[in-house]
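Then we have subunit A:
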Amino acid sequence: MIESVVDVAQEESVYLPQMAQLLKIEQMTELEKVFTLQLPGGRSLGNDPGQFVEVSLFGIGEAPISVSSSPSRSNGTFELCVRRVGDLTNALHGLEPGDVVGVRGPFGHGFPIEKMRGRDMLFAAGGLGLAPLRSLINQVVDERGAFGRVIVLYGTKHPSEILFKEDLKAWEERDDVEFHMTVDRGDEDWTGNVGVITTLFPEIAINPRNTIAATCGPPIMYRFVLMEMQSKGIPETQIYLSLERRMKCGVGKCGHCQIDQFYCCQDGPVFTYAQIKGLEEAL
Partner candidate 1 sequence: MSTVDVNVNVHHLTRVEGHGNIVVDVQNGELKQCELQIVEAPRFFEAMLRGRPYYEASHITSRICGICATGHATASLRATENALGVEVSEQTELLRKLVFHGEIIDSHVLHVYMLVAPDFFGVGSVLPLASSHPDVVKRALRIKKLSGDLCAMISGRHTHPIAMTVGGFTHLPTIKEMLAVRERLVAAREDMDETISLLATLPWPEFERETEYVSLQKDEEYAFIDGRIATTDGFAYELPDYRNVTNEYLVPHSTAKHTKHNRDSYMVGALARFNNNYDQLHPRAKAAAEELGMKPVVTNSFLNSGAQAVEMVHCVEDSIRIIDELVDRGIEEEPPYEFQGKGGEGVGSCDVPRGILFHNYVIDDDGVIQGANCIIPTGQNYGNIEADMRALVPQILDRPQEEITHMMEMLVRAYDPCISCSTHFLNVEFV
Partner candidate 2 sequence: MAENGRPKVAFFDFACCEGCQLTVVDSLQTHLELVEAVEIVQFREAMTEKGEDYQIAFIEGSCTREQDEARLREIREQADIVVALGACAHIAGVNAIKNVQPSLQDVREYVYGDKWEQYDSYAARPISAVIEVDAVIPGCPIDRFEFLDVVKKLLLGKKPSVPDYPVCVECKLKENVCILETGGTCLGPITRAGCDAIYPTYGVGCLGCRGLISNPNENAMMDVLEEAGLTVEQLMSKMTMFNAYEPAHIGEAVASPAEE
C-alpha cells in the first residue's frame, strides 16, 4: 500500500481551527453567555461587523457564531454571545476562563460599513439578533461623526432575556443615539414599552432615501419588521438583514445553508432585502 495519509499543515486546510483561549465568560441571561476570546499571540481576528466564526469543541462538534464585538474595539480579543440550545452550545457553556476552543474564520459577508458612512442608520434587533448587530452598532457609535442619525430598536420576549445591558445603557445615555426598546411581555419591575418590536416603528420618523436599515432576529420577526421598514419608504437595496441557516463548513462547500442560488455562509449571512426578496426559502 502506498502511504495514504498526508500532513497538510503546509497547505492549511480550511477546516482546521486555530486554538483560541477563553479570557472571560459572563452569564447574561439564563440561556446566554458572552465569551471573550483571544487568538494565539493576541492576533487580531480581522472581522467585519456581521461576520461569524465557526467554534469547535473537539469531540462535540462545530457551530457558527456571530462575532458580537466590533472591530473598532478589538484589543486583540473578540466576543461571542452564545445561546445554549444543543450539544456544542451546552458544552461551551460548561467551559471556564483559561479553557481553549477551536475557532475558524471570520467567514461570510458582513455589513458593508463603507456603504453606510454618511447615511442615517436604523437598527432593529430581536432577541439574540442583537449579537451580530451589536458589532455594527458599536462600530457606528465609535465612528459616530461619520454617520447621520443613529436609531436603535431592540425587542425581546421578556425583560429577563435582555442582552448586553451595559451597551444598551451606553446607547440610551448618548444624545446622538435614538434608542428604543420593548418587551413582548413585561414583569412587575418593567416600566418600559410592552409589545412586539413593530410597535416601536410608529414612534420614529426618518428620511428613507438617506437611511440604511439593518436588522437581525428570529425568522418570524423579519416578515413584520421588513414590512414596517418598507412602509416607511426605505428602498429594498438599503435594508440589510442577517440570516441564520444550518452550516457545517462555513466556507461554501457543504451545501446546508443554501438559499436558492445563495450560500448563506459565503454570499451572506448579511444580505440586502433586494437580494433575497421573492425567495420563498429565505424568510
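Candidate entries met the following condition: all candidates are chains of the complex that A comes from, given by their letters.
We take it that contacts are C-beta pairs under 8 Å (C-beta built on N, C-alpha and C of every residue); 3 or more make two chains touch, one makes a residue touch a chain; residues count from 1.
As the structure is a prediction and not an experimental result, all values here were calculated from the model.
Candidate 2 is the one that touches subunit A in this complex, out of the options 1 or 2. For subunit A in complex with candidate 2, the residues that touch the partner chain are 57, 59-60, 86-87, 90-91, 94-95.
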